[in-house]
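One chain of protein is taken out of this complex; the other chains stay put.
For reference, chains read A, B and C in written order, and residue numbers begin at 1 within each chain.
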Amino acid sequence: MANLTLVQAINLALIQEMERDDRIILLGEDIGRNGGVFRVTEGLYKRFGAERVVDTPLAESGIVGTSIGLAMAGLRPVPEIQFEGFLAPAFDQICTHAARMRSRTRGALTVPLTLRVPVGGGIHAPELHSDSPEAFFAHQPGIKVVMPASPYDAKGLLISAIRDPDPVIFFEPKRLYRAFREEVPEDEYTIPLGKARVVTEGDELTIISWGAPVVQCMNAIESSGKSIELIDLRTIDPLDTQTIVNSARKTGRVVIVHEAPKNCGLGAEIASRIMEHCFLYLEAPIQRVTGFDTTMPYYKMELEYLPEAERIGKAIEEVAAY
Amino acid sequence: MANLTLVQAINLALIQEMERDDRIILLGEDIGRNGGVFRVTEGLYKRFGAERVVDTPLAESGIVGTSIGLAMAGLRPVPEIQFEGFLAPAFDQICTHAARMRSRTRGALTVPLTLRVPVGGGIHAPELHSDSPEAFFAHQPGIKVVMPASPYDAKGLLISAIRDPDPVIFFEPKRLYRAFREEVPEDEYTIPLGKARVVTEGDELTIISWGAPVVQCMNAIESSGKSIELIDLRTIDPLDTQTIVNSARKTGRVVIVHEAPKNCGLGAEIASRIMEHCFLYLEAPIQRVTGFDTTMPYYKMELEYLPEAERIGKAIEEVAAY
Amino acid sequence: MPARTVFTASIESVSILDEHGRFDAQLGADLIPDEDVIKLYEAMTVSRQFDQIAFKLQRSGRMGTYPENRGQEAASLGTAYALNNDDWLVPCYRENTGLFWRGLPMEYILLHWMGDERGNQIPAELCITPLAIPIGTQLLHAAGLAWACKYRKEDRLACTFFGDGATSEGDFHEAMNFAANLDLPVIFLCQNNGWAISVPTKIQCSAPTLAQRGLAYGMESIQCDGNDIFAVVKVVKEAARRAREEHRPTFIEAVTYRLGDHTTADDARRYRDEAEVQLWMQRDPLVRLRNYLTERKLWNSTKEEALQTKAKEQVNAAAKRAEEIAATPTSEIFDAMYAEIPDEVRRQRDTMRTSSLGQEQRGIEASPAPSVEETV
Partner (left out) sequence: MPARTVFTASIESVSILDEHGRFDAQLGADLIPDEDVIKLYEAMTVSRQFDQIAFKLQRSGRMGTYPENRGQEAASLGTAYALNNDDWLVPCYRENTGLFWRGLPMEYILLHWMGDERGNQIPAELCITPLAIPIGTQLLHAAGLAWACKYRKEDRLACTFFGDGATSEGDFHEAMNFAANLDLPVIFLCQNNGWAISVPTKIQCSAPTLAQRGLAYGMESIQCDGNDIFAVVKVVKEAARRAREEHRPTFIEAVTYRLGDHTTADDARRYRDEAEVQLWMQRDPLVRLRNYLTERKLWNSTKEEALQTKAKEQVNAAAKRAEEIAATPTSEIFDAMYAEIPDEVRRQRDTMRTSSLGQEQRGIEASPAPSVEETV
């Protein structure tokens, strides 16, 4: 056991998996000598050499597209996209190929890659370094989407993602990279993809979130004084409908919290599923506390945009009082 | 008045707008001499010349990216992407620039382009020629998304889109291109963006759809024998929440129909908004009849995937009986 | 502007058996044994026959859109011939001839165009990726496959095919650049057939050659007569040597021509001159090879007749297999998505016939409260 930040937990998971399986290759911009702009791959270049930790040309479609080729050949590439805003130039390779190759070939070719991507706002970064694009990829069938909210989960989920036989986007909330430390076992362990985590149990109200806002939710719950069940999705696609539904049926009141814009965000999907499965249990409309339907503003105003504890607190009150 | 197909209605709208405003330039693959692979731009090359109807290199990011430049300079480019599957390579320019330039520059630079894109399944086309990606673009703030379901609407909406001071994606349902004819006035007219159309009024149940499935919905309604209100969104973003809410409050029962995969599709957003605004009016859970959470299959099985009238009919029964 | 020269380059073009039947004995020496030339001619003939029958299948409504390969047989065939059987072939959709040479049963291609994914379920030992529909995207996969070969120290390479139009896509550039800078054993084989649907090559590239695209990356680049199978074999062999021995990529522009429409959905008369087509008819790779064999007394009309009959039989048998293949259950749409089917996808699969949405409202049953697996 060691007390690790999320960055360190991911670094440890990468080291352990790479030692275990030499099919794993890391590739991306500045991940080698420099150890990544967030230092997530620190030390790996030295440890595993230039053949397994590869600084690529500055080209995101190239990074994902060659990773697809590597994966189709049976390797286990773990590409990095430096910031979520730069997933967009790789969108075609992700949605057109990584997500479709297995169904297109009826399993003759598969794409077991894990695409690591720092995500989200709150670190005073420039434009396109603070977005939350997870719903785009949830809408695309064929690719899994994971987002840990703690160092412990990060390690276990990343190992599962790397071992998964299908492509996974592994979002790493920047705001949590060094926000807190947690006991993380030295030994390898996995956390199954597709399973949410009940962070706190409660019976008055359910909050569903993922990534950095989970911490904001915990703060909001603490100051609410209510018995609230907090679900951290951990995996965004496939969604753990069962855990969500169990809780919604128990509490009848649900708040969903995410950073991405509201319109067609994942919150809409979760709310719809709850309605489909828990219609007669619901005591209040499901409330979504989200980023607004605007561009993520430059950082001076980013805290107005992000779902901070205060805004979540209001939703708790409103839904509880309905 | 002339009895026109959807293809002809769009062709007419383009001609009339281009004659009216020489800031309009068309660009895309095969739109010139060949008149477009669906013949939507037939005759325009000859009529307006090679400077205004431009066959570009085969590069979708290039088509959208140069259109952004043209638009920032004050022109009114109307680029075409040949099939919706090839929006993906242009995703970055659309979401990173077209959708953000106005907010990024606080209005100093704007991007009044209209991106025409054939969309959807049902025509026995190859892979990536039958998808329904509208929800991706609805989730991206800053760009409007339009999809007509009839020749009349196509003309009026396209004219509005071209005149709109902001970027618009104008999806043209391939399956309806030549499916039926309709009286379309010679004279120019506009249909406001952001306003849904109530196709048939009814008070037992509401169906909400857009694009090609609207026709399937009409068939399903006819055979249901029920009093059903059918709403054709026409504009997907911004959504006409008011019209939707009015109807849902009246009927209390709602079915949403779309071709795109269900997970994080537009159906989820509509269902969530209805729940938020009509919670106490709902008599049944909102039902989504959609494409499945799988890759759009190759055409042998596409009709299993698409929301055909039979599947819609079942939803009507289930929701009505709840 | 007088200044220091810091780089010079040139592009060569290779031709061995030209359109007039002239054979460059020096370049062509010991290149292809006669018995192989005959086999290659037979392969071209079968492929040409395949086009005809596929065309008819489409016209009679038994198959969807189909892109004829007619006139371009030499480029993919010569390439497949020059490579090893475990080298990756990463095609676009005008490489039937080469894929058949590698051993792909013809019904795979038909199934693909019949809208059946099983056409892409290519046996692993053939080392062929599926036909690429989105233009230019497969080049990156070839780079990645080649990278894997190199990483594993295998004596293999990847060869990818694409058209002139594809060289305008960003992915073309990124693939060429990755291959050149990471030293990957890839062959980029561009079939410049003059057109990308209705758009002539000069709109894709106003430079005198496409081959010079490779200069941007410091990549060995060469042009060849793509209708001359000897030239193709020659340049591909050299490229393969470079890939194997030096891990260096090569860009090859094979100059050829699409004798048919772009696909069965196209009408090329709308945008190109009949005279141009006639000109290229004279350069037909199949006719050229037949003349060569005939002149060398290696071929005659009896053999030709027998071959035509055999080709027709072969293709018809493949068409029959493709048409008569058993339907797959709809459940395959769902089962094919992931190694393990997720709950919601299974629910959609299991209820698609019984419920409007493929999901029952009550599909999820009440269950014991979830366990708190790991709390912070």
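The working rule: a contact is a pair of C-beta atoms (placed from the backbone, for glycine too) under 8 Å apart; a residue touches a chain by one contact, two chains touch by 3 or more.
Being a predicted model, the structure only gives us computed values, none of them experimental.
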Neighbours of the unshown chain, displayed set only, are A, B, C
Among the options B:Thr114, B:Asn246, B:Asn263 or B:Thr290, the absent chain makes contact with B:Asn246
Missing-chain contact, candidates A:Ile169, A:Leu282 or A:Ala315, resolves to A:Ala315
Among listed residues A:Ile15, A:Val37 or A:Ala179, the absent chain is touched only by A:Val37
Among B:Gly120, B:Gly194 or B:Pro285, contact with the omitted chain is made only by B:Gly194
Contact with the hidden chain, among B:Glu182, B:Glu259, B:Glu302 or B:Glu318, goes to B:Glu182
Touching the unshown chain, chain A contributes residues 29-30, 32-35, 37, 55-62, 85-86, 88-89, 124-129, 255, 262-263, 285, 287-290, 292-295, 297-302, 304-305, 311-318, 322
It is residues of chain C that touch the chain not shown, namely 1-15, 26-27, 168-174, 177, 180-181, 202-209, 211-218, 222-223, 234-235, 238
Listed in rising order, the chain B residues that touch the chain left out are 25, 51, 54, 56-57, 59, 61-62, 64-75, 77, 89, 92-93, 96-97, 102-110, 141-142, 144, 150, 152-153, 156, 164-166, 182, 191, 194-201, 238-239, 241-243, 245-247, 249-250, 276-277, 279
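To be clear about the criterion, only the chains that are shown with their structure count from here on.
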Listed in rising order, chain A residues that touch 2 or more other chains are 61, 89, 92, 96, 103-104, 141-142, 239, 276, 279
Where chain C touches two or more other chains at once, the residues are 117, 134, 170-171, 333, 336-337, 344-345, 361
